[in-house]
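Input: one structure, supplied below.
In this view, the complex is presented without one of its protein chains, the others remaining in place.
Chain nomenclature is as follows: A and B, assigned in order of appearance, with residue numbering initiated at 1 for each chain independently.
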Amino acid sequence: MRLTLRVWRQKNADAPGTMATYEVDGISPDMSFLEMLDTLNEELILRGEEPVAFDHDCREGICGACSLVINGDAHGPERTTTCQLHMRSFRDGDTIDVEPWRAAAFPVVKDLVVDRSSFDRIIQAGGYVSAPTGSAPEAHATPVPKADADRAFEHAECIGCGACVAACPNGSAMLFTSAKVNHLNVLPQGAPERESRVLDMVAQMDAEGFGGCTLTGECATACPKGIPLPSISAMNREWLRATRRRVV
Amino acid sequence: MAVSGLILLAYLVAHVMGNLKVFFGPDEFNAYGHWLRTMGAPVLHHGWALWIVRVGLLAAVIAHGVSAYQLSRLDRRARPTRYVHKRRRASYATRTMRWGGVIIALFVVWHLLDLTTLTVNGNAQPGHPYENVVATFSTWYGNVIYLVAMLAVGLHVRHGFWSAAQTLGVGSARRDRALKAAATTLALVLTAGFVAVPVAVMTGVVS
């Protein structure tokens, strides 16, 4: 396959960026999108140009590092991570636009690399169960109904890639935050900190400069792990409940 | 946003029911207009109840507008650099919430000048709402403005109702279809109810 790539190039956080055009040839449909970029980078190095910087690590769709907006879609046209997107999803001769996640809370570091530490700070605000090592009771002391365990798991699958924010027209992090709130709040182990968790995490999310949610549903459509949109409503329910309890 | 929106939505439901009285002739419709002013009597003075409603509505409109403004500002600030590759996002109803809201707001101003203060009404007879309505919908621009605005209301309600349910934590995977169906029905019924009046005037059913 022969492709034209238009890639966002930006020297560093403070420099202005621009789209640069590259031609790549000999692309196999079996390549992943990142392997296609590897091929481009190998050529750039040999030509004495700087390769395109992008985040990636496990390349099997679970670490959440890869983060490209491809033709306007977070992670590209398939519902998966960029590393699991294969070139067979494109046609010979296509022009492909590659951009970084765009959000005030995800400033560009270089080229396609962004800083997602705001997500870490949301987790630090309350996305945990306070269970110091050694303090745990026997695992079977508290049975958890299978339905609750499955529901917790469904939300715990979030890989923290940030596609939800990248896809949201408002740059909102509601889906990410709701995934962790729902994972822990549905479990008996998470119950004691149920209220402070949701209040603190939402407050941190707002403080990080993410946009407000207008329920466009773009986040859930882009989510490679299928975190469902009603998670947001469930988190709102938790937030209202916690606010009521704090006031009363 | 959600709470003020739901208050305004409840008002719209009452409003459309009142509107439909137009089909029972001028006497009943004008009497209904009169009752709106005597409502609450004798506990309340003539027109007071209506003013209380108006103040409440105004507060809801302001709250709705201010939160919409703040939310939009927050959202724009959250994405300072836009994507180079533009792509349509979300459903039409969702995309048009902001400008649809502005259109509806402008319409409300015209609507008040037309049928409440009668400033821009061709008939302009205080106490004769039926005749004033017929006068408005006898002009082409009156019909166009009204029909466009009512379509905007329908779209706004379609996303707004479902969205408010999510904000208030009522949504869930199980209830999602029911909520979406309710939002669509509500939007269709409201739009159809409002649109029925100008259509009736245009076709001569109401004259």
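Basically, a residue touches a chain if its C-beta (ideal position, glycine included) is under 8 Å from a C-beta of that chain, and two chains touch if they have at least 3 such contacts.
The rule is short, and it goes like this: contacts and distances are computed from a predicted model.
Undergrad: What is the protein name, per UniProt, of the chain that does not appear here: "Peptide/nickel transport system substrate-binding protein", "Transglutaminase-like domain-containing protein", "ABC transporter permease" or "succinate dehydrogenase"?
TA: Hidden chain, UniProt protein name: "succinate dehydrogenase".
Undergrad: Identify the visible chains that the left-out chain touches across the whole complex.
TA: When the entire complex is considered, the left-out chain reaches A.
Undergrad: Tell me which residue among A:31, A:205 or A:242 touches the hidden chain in the full complex.
TA: The missing chain is touched by A:31.
Undergrad: Tell me which residue among A:109, A:203, A:220 or A:240 touches the hidden chain in the full complex.
TA: A:109
Undergrad: Return the single residue from A:80, A:221 or A:243 that touches the missing chain.
TA: Of these options, the touching residue for the absent chain is A:80.
Undergrad: Extract the touching residues of chain A with respect to the undisplayed chain.
TA: 11-12, 28, 30-32, 34-35, 38-39, 41-42, 44-46, 48-51, 53, 55-65, 78, 80, 84, 86, 88, 109-110, 113, 115-117, 119-120, 123-125, 127-140, 142-146, 149-150, 152-153, 156-157, 159-160, 183-184, 187, 189-190
Please note the rule applied: only the chains that are shown with their structure count from here on.
Undergrad: Counting only Cα atoms for the centres, state how far chain A is from chain B in Å.
TA: Chain A and chain B have C-alpha centres separated by 38 Å.
Undergrad: In the complex formed with chain B, which residues of chain A make contact?
TA: 6, 8, 19, 69, 71-73, 97, 99, 102-105, 167, 169-172, 209-218, 228-230, 232-234, 236-241
Undergrad: Can you tell me which positions in chain B touch chain A when the two form their complex?
TA: It is residues 71, 74-87, 89-91, 94-95, 97, 159, 162-163, 165-173, 176 of chain B that touch chain A.
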